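Here the complex is missing a single protein chain, while all its other protein chains stay put.
Labels for the chains are A and B, by order of writing; each one numbers its residues from 1.
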Amino acid sequence: MNSASSHTRTRHRATFSNTVLILVILFLFLPLFVIITYSFSASKSMEFTTFSLKWYHQLFFDSDELWRAFLNSAVIALSSAAVATVIASGAAIGIMWYRFLGRQYIQILSFLPMVLPEVIIGISMLIFFSAVRLSLGLVTIFIAHTTFNLPFVYLLVTARLDEFDFSTVEAARDLGATEAQSLVKVVIPSILPGMLSGFLMAVTMSLEDFVITFFVSGPGSATLPLYVYSMIRYGVSPVINALSFVLILSIMLIAFTLRRFLKTIAASS
Amino acid sequence: MNHHRTLISYVLFTALFSFLLLFTTGCSKEKESGESSKADNTLYLFNWTYYTPESVIEAFEKEYGVKVVLDYFASNEDMFAKLKGGGSGYDVVFPSQDYAEIMIREKMAAPLDHEKLDNLRYISPLARQKATYDPDMVYAVPYYMGASGIAVMKNSVEDYPRDWSIFSDSRFRNRMSMLDDMREVMGAALAHLGYSVNSLDPDELEKATRLVNGQWKPNIVKFDAEGFAKAFSSGEFSVVHGYGEAVFEEIEEERWDDVDFFLPEEGGPMYLDSMMIPVTARHVELAHLFINFIHRPEMYAQFLDRFRFPSTVHTEAEQYRTTEPIYSSDALAAYELKMDLGENLPLYDNLWQTIRYDD
Partner (left out) sequence: MKRSSRLGITYAGPMGLWLTIFFLTPLFIIILYSVLKKGLYGGVEGTFSLAAYRQLVNPAFARVLFRTLIVAVTATVITMTLALPCGYAMARSRHQSFFLGLVIVPFWTNSLIRIYAWIAILSSKGFANELLKQLHIIDQSLPLIYNQGAVITVLVYMYIPFAILPLFTTIDSFDFQLLEAARDLGASRFTSITRVLLPNIRSGIITSGVFTFIPIFGAYTVPLLVGGKDSYMIGNIIVDQVTKTRNWPLASAISLIITLISTVGVMWMLMAGAQEKRERSESLRKAGTR
């Protein structure tokens, strides 16, 4: 009864849920259409006056700081999400299936970072870093982001494991597989959607975070949200709108080429 | 399942790559700053966004062959919470007067070497006089003194009073906003009633609170310190309490004539931003050079032009400016600096809670 057989992915006419999905996706993209439209508007405010590419021009020719911040954000998001995914997935497996000293402790600790208000996490981590004389910078931001990503990945993988039938692992074990083999060939493929979701969620949260990052960032290590939020009093430049459009296009492009590439690999193997 | 595995290996690879990138940039930054604190060639500023014009920064970088790195904050409180929690590495910070005073009291600021700051002679006596916490500029050099005011969209509003009582006017109900700032709103109410914006008299404060809750709050849509300029520009609000420079930044030049921005003559709360060097600064020499550089008249004039500010702290820069200010220094005559309330903060805070937390 493993997941392979449950994927009877026939073109099931679940029209109600399909409709809701399409509507929700439209809802999610609605502000994006607004953002993209205004990125082509000459005016600074959210009003479409005349068509203009000036914000794109500024984006590509006069926005060093913005790109630096963006790069910082991307690097931190990917790395903190990766680390969080690996160790939280491991923890989910360990806690679900094994009994050991400290199990309850880790269980409780695992979702606390999600529950504590961000501003408090930010301030206390700042105090902590200062106390241990760890100089603020990209590394401290990385540590903070990994920390608050852990609960999300952990809970997602746990939820996935909840429905996982342990007897398949026992069967593999009976057939002579080592722990590592059963892990890699049985467990991971099965919880992969959970890990992937966790990873994506962690990337999203890391890219978004402002409050915690503000407190634990060092001079010159600004991330994109810091850069944007600090403009808040003064007017957020439409260059950010242009950046958003460029970002979305790039991700779609990367995803598209990746898919193509993976399909050719899958086809040839 | 195969493509799942390849996907995950791609993901892991990217992540590992970023991880390595992170550490190398992190390490090289530390090495860099380690070297540069001896070589003294990078200056770290902690400032309000856009507050120092690009042109000035570039000119400074060019003249001294150094690099300037800017970090931003959007409020004094954020800046101070960070410094207080242990944030360091900034060479120059730009606090407003109340936080300048706190930083001095808390010994977070380094004394300045006036030998390196001969442009201090341009600082106006008025600014020094107002800066009661440090009139001799031992720790803080005035950067700009200004105030928030009221912006009105002339073509949507007729016949309005040019003072704080505009917020009592129910004709403009639901088309107005005030700043989400306790000292600004209470200060405006106190000034309107003829009291000091730093009043500690419970009776006066009570009256001011009643004014806000009873007469102003019913007419405004919200307290907004972040989006008022955008809302004003889009027509959502016709009357906003806010910073003139933000409003004119949002509205296109063609529409500037439609906007009436003024500082009520009755007075109100005023701010004075200064440049200070934190005790944890690593490039003190460079910091002094920067402070002095900004106060060169032709440099400071660029700052005035960028925001169309009047020259309230600098005596010489007026001659170099190329724009008209959005209000005049005289308008600040009746204005008072918001001083830090210290232990009396709860006095204001409890009243502000009744304004802000209640329906």
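The rule we apply is simple: a contact is a pair of C-beta atoms (placed from the backbone, for glycine too) under 8 Å apart; a residue touches a chain by one contact, two chains touch by 3 or more.
Note that this is a predicted model, so its numbers are computed, not measured.
J.: Among A:114, A:171 or A:188, which one touches the chain that has been omitted from the display?
T.: Only one listed residue reaches the unshown chain, and that is A:114.
J.: Considering the whole complex, which of A:20, A:53, A:184 or A:266 touches the chain not shown?
T.: Of all options in A:20, A:53, A:184 or A:266, contact with the hidden chain holds for A:20.
J.: Which one, A:172, A:186, A:207 or A:222, makes contact with the chain that was left out?
T.: Of these options, the touching residue for the absent chain is A:207.
J.: Which residue among A:71, A:171, A:188 or A:248 touches the omitted chain?
T.: With A:71, A:171, A:188 or A:248 as choices, the missing chain is touched by A:248.
J.: Extract the touching residues of subunit B with respect to the undisplayed chain.
T.: 75, 77-78, 80-81, 84-85, 102, 105-106, 174, 180, 182, 217, 220-223, 226-227, 230-231, 234-236, 342-343, 345-346, 349, 353-354, 356-359
J.: For review purposes, identify every residue of subunit A that touches the missing chain, sorted by number.
T.: These residues of subunit A touch the chain that is not shown: 1, 3, 5-9, 11-12, 14, 16-18, 20-21, 24-25, 27-32, 34-35, 38, 46, 86-88, 90-91, 93-95, 97-103, 105-106, 108-121, 123-125, 127-128, 143-144, 146-147, 150, 152, 154-156, 158-160, 162-164, 166, 179, 190, 193-194, 196-197, 200-201, 203-204, 207-208, 210-211, 224-225, 228-229, 232, 236, 240-241, 244, 247-248, 251-252, 255, 259.
One rule holds in what follows: only the chains that are shown with their structure count from here on.
J.: Subunit A to subunit B: how many Å between their CA centres?
T.: Centres of subunit A and subunit B (C-alpha means) sit 33 Å apart.
J.: Show which residues of subunit B lie in contact with subunit A when the two form their complex.
T.: Going through subunit B, the ones touching subunit A are 1-8, 10-12, 14-16, 18-19, 21-23, 25-26, 29-30, 44, 46, 48-50, 69-75, 78, 81-82, 85-90, 225-226, 229-230, 233-234, 243, 245-246, 249-252.
J.: Touching subunit B in the complex: which residues of subunit A?
T.: That would be residues 43-47, 49, 65, 74-76, 78-79, 81-83, 123, 126-127, 129-131, 135-139, 142, 189, 192, 195-196, 199, 214-215, 217-222, 226-227, 229-235, 258, 262-263, 265-266, 269 of subunit A.
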